[in-house]
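All remarks here apply to the structure that follows.
The complex is shown incomplete by one protein chain, all other protein chains being positioned as in the whole.
Chain naming follows the written order as A, B and C, and within any one chain the residues start at number 1.
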Amino acid sequence: MSIQLLENTYGESHVRLLRVSRQEGRHDIRELSLAIRFEGGFEAAHTLGDNRKILPADTMKNTIYALARQHSIEPLENFGLHLIEHFLTYNLQVSRVVVEASESIWGRLPHGGKPHPSAFARVGDEKRTAHLRGTRARTEIRAGISDLEVLKTARSQFRGFKKDPYTTLQDERDLILSTIINATWLYTEEDAEFGGLWHAVRQMLLETFAEHQSQSPQHTLYTMGEIVLQNFENIGEIHLSISGRHFNLVDLSPLGMDNPGTVFLPSDEPYTVIEATLKKTT
Amino acid sequence: MSIQLLENTYGESHVRLLRVSRQEGRHDIRELSLAIRFEGGFEAAHTLGDNRKILPADTMKNTIYALARQHSIEPLENFGLHLIEHFLTYNLQVSRVVVEASESIWGRLPHGGKPHPSAFARVGDEKRTAHLRGTRARTEIRAGISDLEVLKTARSQFRGFKKDPYTTLQDERDLILSTIINATWLYTEEDAEFGGLWHAVRQMLLETFAEHQSQSPQHTLYTMGEIVLQNFENIGEIHLSISGRHFNLVDLSPLGMDNPGTVFLPSDEPYTVIEATLKKTT
Amino acid sequence: MSIQLLENTYGESHVRLLRVSRQEGRHDIRELSLAIRFEGGFEAAHTLGDNRKILPADTMKNTIYALARQHSIEPLENFGLHLIEHFLTYNLQVSRVVVEASESIWGRLPHGGKPHPSAFARVGDEKRTAHLRGTRARTEIRAGISDLEVLKTARSQFRGFKKDPYTTLQDERDLILSTIINATWLYTEEDAEFGGLWHAVRQMLLETFAEHQSQSPQHTLYTMGEIVLQNFENIGEIHLSISGRHFNLVDLSPLGMDNPGTVFLPSDEPYTVIEATLKKTT
Partner (left out) sequence: MSIQLLENTYGESHVRLLRVSRQEGRHDIRELSLAIRFEGGFEAAHTLGDNRKILPADTMKNTIYALARQHSIEPLENFGLHLIEHFLTYNLQVSRVVVEASESIWGRLPHGGKPHPSAFARVGDEKRTAHLRGTRARTEIRAGISDLEVLKTARSQFRGFKKDPYTTLQDERDLILSTIINATWLYTEEDAEFGGLWHAVRQMLLETFAEHQSQSPQHTLYTMGEIVLQNFENIGEIHLSISGRHFNLVDLSPLGMDNPGTVFLPSDEPYTVIEATLKKTT
């Protein structure tokens, strides 16, 4: 018997930074969390404890800070491309660099009806994400949204599903549909206008979620993905993952009351997960 | 030796509900988490295992759902008053009822430039809170804000502080001031216009945070509290707690770079806590 | 109208450290998280932005590290006393110092049937805690346990309780009693043998929880506190807080099955909280 080392990676995760841009009369801030992973020729480190090809994960962290000092980090995708180019240039032992970036969203505080020039509030758990995988041959660029929690109280039903002896769920014409949206999409160009595209895709996903006459979470998920692929030429593929939180009607009949769609119990567990990837074909 | 049972309470916590109000063409939703606690004559339950004066905590949960079915839960403070009145009326063994309520904030999704009538997105970790303590003689009503994270990149310094041999912090004229605000204030009336007041206090706290020429977190905290007491006749006391998160400048000198207020390291631990209560006197 | 500054404090929280003691052939580790708070004459900082009496919270952090370098941090209570003495000696503007310490528990990995001399695994969420409040006149020393989750499947019932129209809970002779225990107790001496006492109190609390014929969580909580007060001369007061998690029998009747105390649904929300303080009187 011998042992083979299959896929192996290493890197630094959750490297956080806040970058402040100071113009006269106006500051801008961006807060990121980044992870870097290397693939490459690391067999000797594993099998022999020979570290000569191992650039420390700590250096990845330093490099993030150094490049964030020298370059704009906006849009995320371009900052990711800088990082990949840097690491591939100076590390011949590395065959692929993966960059995952997640941006926390800050909004400006109001100030006499206008946005304040230097005071901010954190806006929710939603993150703007980017995921890049680069080799010396090519780089895949994905952008995304994570942890965006949405809910609709109309235009959602679930009927005509398969039933078996353990099925107790009833057909429902008037559901609360609540999900946490995680989406990532693949760009077909390396020099797209990533900032504007992200906002446009996000807007389209939210409008579709809101307006779709949903027969099921699958049905809504597919429609959201389809519309993005149809409307953006430079997006070739989209992956959607929906975590459906359950809002069950509280049963008030033991208390002698009806409950016509009024009081619901929000619950975090269990939840339903639906995932799919949609791809353009020619 | 004998043993005395001092303060003792019991109750149900984290009772969650979503309430949907359905008007033609427009739905409204509110999501709450509530806790109820009873104080009263519960010695026999503790010392003898005699439960005759113990209303189950489970019944507190049922009562929350029953009253949420029958009454509006908006504003929080009035729903809390309903709960206290109900429990004190039907439970002579109870001397004080405490209600803590926390509302998660949902905003409407956009729809053709206008707010959508029935689709929503969760807005951050910020919560609107209410805290009521009622006896048969009187009820204290407090409203509040929790988990509101704000940050300013200007108008904040910390200088002239006491130094000892273990002090390494330098005087700073240009700090990032970042805090999670938790505020509660005491109303001097039981029938104030709680909904509008909450929004007005919140707005005043945020504007003061943004504009204040801060010499220290204490200085800003006090000013925030002072302005609220000066501007609202029916608020008699305010408690503020500020968790100051550290954003330290990343030291890039080992990498041969300066860092003129550009790249900061956000950190969750340790953090600074400042708390104070301000009260009107006549 | 004028404004009065009531209680106010500031300090540094979640200052973490790992201390390694290296003897020949054996290492010991302890991991702590500490918080320091000062009370004193800080009015000018609040009202005028005058920081001359403000020792930076950052210096509190440095002081913790300096004293952890110079002194043993075991037991927690003695390390807390060192910190209080240091801060009161060098800070005349401070009238009270509060130290909260929380120790994460690490156990040794097994090594050929014996404990390993230098390899460890984290043991659960349970923390050993200490809470000290010191003035120049005296210091209150409390020790405690937090986040210790226990469960019993026998010797627990809840019957004969008060019922009202919203009560749906039935009398139960055979409950699962599951709680997260938080306990703190007050020592009546400043030089007790804190290390051994903590282990003895913990053991007594757990044995009482396990063996008590529980009529209610209140009944068990009181008995746990009573036994500690009866058995330890130098403990004058104990506070217990119990978060009762619900384990509800899954209703399998819609699936045509019974469920005789077999399959339960663990739930985190809602939960029942019971709190009480017991005190020795003479």
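As a working rule, a residue touches a chain if its C-beta (ideal position, glycine included) is under 8 Å from a C-beta of that chain, and two chains touch if they have at least 3 such contacts.
Owing to the predicted nature of the structure, the values given are computational and were not obtained by experimental measurement.
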Sites on subunit A contacted by the missing partner chain, in the whole complex: 1-16, 35, 37, 42, 45-59, 61-63, 66, 90-91, 93, 158-164, 166-169, 214-219, 221-222, 225-226, 229-230, 243-244, 268-282
Residues from subunit B at the interface with the omitted partner, ascending: 165-166, 168, 254-256, 267-269
Residues in subunit C touching the chain absent from view: 16-22, 27, 29, 31, 62, 65-66, 68-70, 106, 109-111, 116-125, 148-155, 176, 203, 206-207, 209-211, 247, 250, 252, 254-255, 257, 259, 261-267
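The rule is simple: only the chains that are shown with their structure count from here on.
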Relative to subunit C, chain with the most remote C-alpha centre: A
Centre distance in Å when subunit A and subunit C are each reduced to the mean of their C-alpha atoms: 38
Euclidean distance of C-alpha centroids - subunit A vs subunit B, Å: 30
Multi-chain contact sites of subunit A, meaning residues that touch two or more partners: 254-255, 267
